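What you see is the complex with one protein chain gone and the rest in place.
A and B are the chain letters, set down in written order, and residue numbers restart from 1 in every chain.
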Amino acid sequence: MRSYWAVVSARFRMLLQYRAAAVAGFGTQLFWGLIRIMIFEAFYRSTTASQPMTLPEVVDYIWLGQATFVMTLPYYLDLEILTMVRSGTVVYELLRPLDLYSLWFSRSVASRAAPTLLRALPMFVAAGLFLGLRPPASVASGAGWLLALLGALMLSCAISTILSVSLLWTIAGEGLVQILGSAGMILSGIVIPLPLFPDWAQTALNILPFRGLLDTPARIYSGNILPGEALPLFAHQMAWTLAFVALGRLLLARGTRRLVAQGG
Amino acid sequence: MREGIRLYLRYISISARGQMQYPASFILLTISGLLATGGEFLGIWALLHRFGSLKGWTLPEVALFYGIVQIAFSISDATSRGFDAFAAMLKRGDFDRVLLRPRSSALQLAGQELTMRRIGRFSQALAVLLWSASALGAIWSPAKVGLVVASILGGACLFFGLIVLQATLAFWTTESLEIVNTVTYGGVETAQFPLTIYRPWFRRFFTAVIPLAFISYFPALAILGRPAPPVLPWIAPLAGLLFLLLALRIWQFGVRQYCSTGS
Partner (left out) sequence: MPQIVVEDLAKTFRVAERRPGLWGACRGLFARRHRIVRALDGVSFSVEPGELVGYIGPNGAGKSTTVKILAGILVPDSGRCEVLGRVPWRERVATVSEIGAVFGQRTQLWWDLPVIESFDLLREIYRVPAASYARVRDELIEALDLGALLDVPVRQLSLGQRMRCDLTASLLHSPSLVYLDEPTIGLDAVSKLALRDFIQRLNREQGVTVLLTTHDMDDIEALCRRVIVISQGQILSDGTLEALRSQVTPERWLIVDLMEPDGIIADPDAPVMRREGARVYLRFDPRQVAAADLISRIAARHAIRDLFVENPPIEEIVARIYREEAACDPTGQ
């Protein structure tokens, strides 16, 4: 059973590193952003009808997405936890009189905040100076964006922590991580800005948690969502964050009992 | 030659069998790949649905580009793992072992793994292509079908060649080879749309430097009945094969360099 898991997770980790490495390069991101912008430019030039977002807003959206991409990748797992679960040493963690959930959550925060900062700054400089990223629509928008960013960080960590917890359930956990990861990406807006999806999909997109990762902050920034309208969206982020945290704690408790009962 | 093919088939059957020992994992990863790529196409569909057309190109036409390029990429992605992981192999010192065997190093690396779960992306792209074919209606002829297949194979050769070049770079630099990743993944992103939507310098790069246009754009012109230079669209996919052969030549040069300077 353990060797099965070992090989499965080795491949899983390979896939992860593969993906992360391919996407994580700064040059790659610039290139990526550029291609996407060109594609959107072409689309916008094909029609004169008005759209839920203007092209400059789309450009902002894309660059903000690239700058903070670490947050929108819920499957950017904590590899240390993964190795711990794989090797079985996670049992020791579970038996300690610590609040394990908080430990893992804060780990997640740390592993996202640092790279985001490191990547966001050069991205802002490059995209801001040469590639069409505008400053925030207003001071209030800028402040709102920062708050939304914080909310996105919390939400992102809540999701990634619950995914880490689900690893305790080998196959099912891995499947969940994969599927939620892929789905979460698209539904956050990093592939296509959410407002550009069909109108009939908007309700669903607005309810789902993932929009809080990128869509909410990016649109506040560019003024597509006015500062006055932002409050319910903060609540949306917070509500989902709390939901994931609660579910995460529950799952962790259950997973702990299960693992300890199995004897590691 | 035939013998080399037989060895290659043996290699990949071993690899495939190894992966199938973990069916649950395989299924999950495949489904996830399917969803991820399906989601990307969903995005394209959504955009075309909203904007009506892309600079004069309709959804079925864009889907043709998408299908060809994505299928080609999934084929090369599934078969090129040996080269993709070459930098790590070199660092571990395992390449000498490859050279100690009486076979070409390229064949051995090509046979190292057939990444089965890429079938997720493959099947999703195939579905899109088939839908596009039916949506495009009565334009098909056996020659055009052959051209689609040739484009796919040419594209697979081209992407494979890019990975070979990436591996060759590992002989000289230990730094991350993200540059080639950029071109590969960026190339896929780019070529899944008709090239005319991009800025001229971009178009020129993906025609002259990396001949992506030859395995997607030019053949598509002929298939879709759009104005195109004569003959060119029909032989264009060969550019992919030529690119691969050139890449392999450069690889051989890299191996010779490795042998004369040591590790």
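Keep this in mind: contacts are C-beta pairs under 8 Å (C-beta built on N, C-alpha and C of every residue); 3 or more make two chains touch, one makes a residue touch a chain.
Treat the numbers as computed from the prediction; the structure is a model and nothing was measured.
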item	value
Left-out chain, listing which of the shown chains it touches	B
Full-complex contact with the absent chain, from B:14, B:88, B:139 or B:246	B:14
Touching residues (missing chain, whole complex) on subunit B	3, 6-7, 10-11, 14, 18, 93-94, 96-97, 99-104, 259-262
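The definition used in the following text is that only the chains that are shown with their structure count from here on.
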item	value
Geometric centre distance via CA averages, subunit B-subunit A, whole Å	28
For the subunit B and subunit A complex, residues of the former touching the latter	22, 24-25, 28-29, 31-32, 35-36, 39-40, 42-43, 46-47, 49-56, 176, 178-179, 181-182, 185-186, 189-190, 193, 197-199, 202
Subunit A to subunit B touching residues, read off their complex	4, 7-8, 11-12, 15, 21-25, 27-28, 31-32, 35-36, 38-39, 41-47, 49, 51, 171, 174-175, 178-179, 181-183, 185-186, 191-192, 196-198, 201
